[in-house]
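Of the protein chains in this complex, all but one are displayed in their positions.
Labels run A and B following the written order; every chain starts at residue 1.
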Amino acid sequence: MSKYILRRLLMMIPVLLGVTFLVFFIISLTPGDVASMILGNGATQESIIALREEMGLNDPTIVQYGSYMKDLLTGDMGNSYSTGKAVSGEIAQRFPNTLKLTVSAIILSVLISIPIGVISATRQYSLFDNIGMIVALVGISMPSFWVGLILIIAFSLNLGWFPSGGMEGIMSLILPAFTLAIASTASITRTTRSSMLEVVRQDYINTAKAKGVSRSVVIRKHALKNALIPAITVIGLEFGVLLGGAVLTETVFSWPGIGRLMVESIQRKDTPMILGCIIVFAIAFSLVNLLIDILYSFIDPRIKANYK
Amino acid sequence: MSTNVEVLSAEELLKTKKRSQSADIWKRLKRSKTAVLGIILIATFLFMAVAAPLIADYQGEALKMNVRERLQGPSAEHFFGTDEFGRDIFARVVYGTRISLFVGLISVSIALSIGGFLGAVAGYYGGKIDNMIMRVLDVILAVPTILLAITIVASLGANMLNLMIAVGISNIPGFARIVRASVLSVKDQEFIEAAKAIGAKDHVIIMKHVLPNSMAPIIVYATLKVATAIMATASLSFIGLGVQPPTPEWGSMLAGGRAYIRDQMYIVLYPGLAIVLTVLSLNLIGDGLRDALDPKLK
Partner (left out) sequence: MSENVLDIKDLIIQYHTEEGIVEAVNGININLNRGKTLGLVGETGAGKTTTALSIMRLLQSPPGKVMQGNIALEGKDLLSLTEKELEKVRGGLVSMIFQDPMTALNPVINVGDQIAEAILIHQKVTQDEAKVKAKEMLEMVGIPGARMEEYPHQFSGGMKQRVIIAIALSCSPKLLIADEPTTALDVTIQAQVLELMKELKVKFNMAMIMITHDLGVVAEVCDDVAIMYAGRIVEQGSLEDIFRTTKHPYTEGLFNSIPNIDDRKSDLIPIKGLMSDPYNLPEGCSFCDRCNYAMSICKTQKPEKVHFSDTHFTECHLYSENQEFKLKG
């Protein structure tokens, strides 16, 4: 098992290398001169040239990439163009906040969606199922930033139950977590339901019934365990969507995470910060997917066998 | 002589079979009430996009700033009220339909053609080519979709073209994967071997035999992806990385109205509803198509 984990971690490295190269390359396409932007309007021509030299901006992209990667290996992500402070420090400070938000959201999603998905499947075509599925469909159709705004209007401005922004105490976590959770809840519910419907049609479910296994045990022990396998894949994918959605939700709720940091950095054209944020996002996403795959192999003995 | 006649009738048979197949699928699609609702909705939006000039005046209502009329609630004159610059929100929503649908369709077309090509090649040839293509796509997939689109637009500059490119590129791996999977499931079937046996060229086989038979999941996927593309457009515009003001776009309208939600919540209500309904209609159609094309549900 640990060999498998090790192998997967090793496989992550070329992918992450690829990501850093891809993002670095994309950002290098930004028009405009960095040095003059940093120095501002009153800068002299010489100071601009000097700064360019110092920052290595005259080197070809590949060389710039190389030196960035070299620094990255020591944990140095460069300094922010706007504050001059270390990027890694800034990110280290704000990342846990994003984590708090996204983890709360995914836990909330899973707790709601799996029971609803199972019940919908076992009571297919019932009122519960029909309403549930329509609600879920609407849920994946609503943009998170709009939901956030509506929730703020309703529960913060009109009812005054929750603060409309910032990160102070658990009350301020609830609205943003809910906002983030809505789309992923809807998606996971739908997947759980369709996966359960598939599984319930399988022959081994008939075998279980023919043994005299009671209905609730058939659902819980025989069907659910199998149905969770594709559901878990979706949970992993949804986490990725959540990370992206965090950018929007953090903006709406003024939540101090790296999503909002990235948006601010884009507005300030703070390239090292943007790069740093994306890399951290990519690493987080890859780790979550790895976790999901490991979880997979625990549930499905067919996969475990392949990686003994 | 007689063999020619037999071959012809086989072809005829195939054509009639295909015709009745599409009629059959349409019939099954119509059976789903939600899919029909989706079709009606999207048709409405399409109509709004195409016939926009007939419904509202672009210069006069959507763009013209009129500070005296700002922040008025919904009325007979302004169905959805006016925004912070006094512009008619209804007109802006109507014209915003054009942007959303256009960007959605174009970006998915980009993703479908490039991604589909890569996926078909990877699936059909397999081996090293498959490996190489999939690995490159894995890199793109390691970054959450929106974030990649944000990065691309942030770097290239925020305008509609770059928006379409960004959303298109971030959807390429998804299309590549689904086309590859479809191709894989079809290519080992015997009629492909038969085509090869009579010496048909590879690209002919792919275009004429493999792709038409793997269309179903791709069509469903594409429909759903137009929905997410429209969402992405609104999201990017919301954070200022999409269509630039004063062009009316639903996402940027929400961004603009954000400061006024306390007292003028209609500024964010209506554009948001437009997004929800458009995306919902496409999801309904996509779901309906998936059920209609599923042979197991016959």
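By definition in this document, a contact is a pair of C-beta atoms (placed from the backbone, for glycine too) under 8 Å apart; a residue touches a chain by one contact, two chains touch by 3 or more.
Not measured: the values here are computed from a predicted model.
Enquirer: Specify the shown partners of the omitted chain in the complete complex.
Expert: A
Enquirer: Decide which residue listed in A:57, A:150, A:167 or A:213 touches the omitted chain of the complex.
Expert: A:213
Enquirer: Of A:20, A:113 or A:226, which sits in contact with the chain we cannot see?
Expert: Considering all chains, including the one not shown, the answer is A:226.
Enquirer: State which residues belonging to chain A touch the missing partner chain.
Expert: Listed in rising order, the touching residues are 202-204, 206-215, 221-222, 225-226, 299-302, 305.
Keep this in mind: only the chains that are shown with their structure count from here on.
Enquirer: So, what's the distance in Å between the C-alpha centres of chain B and chain A?
Expert: Chain centroid spacing, chain A to chain B, equals 23 Å.
Enquirer: List the residues on chain A that touch chain B in their complex, please.
Expert: Interface residues on the chain A side: 14-16, 18-19, 22-23, 26-31, 134, 137-138, 140-146, 149-150, 152-153, 157, 240-241, 243-245, 247-248, 251-252, 262-263, 266-267, 274, 278, 281-282, 285-286.
Enquirer: Would you tell me which residues of chain B are touching chain A in their complex?
Expert: Result: residues 34, 135-136, 138-140, 142-147, 150-152, 154-157, 227, 231, 234-235, 238-241, 251, 254, 258, 261-262, 265, 268-269, 272, 275-277, 279-280, 283-284, 287 of chain B touch chain A.
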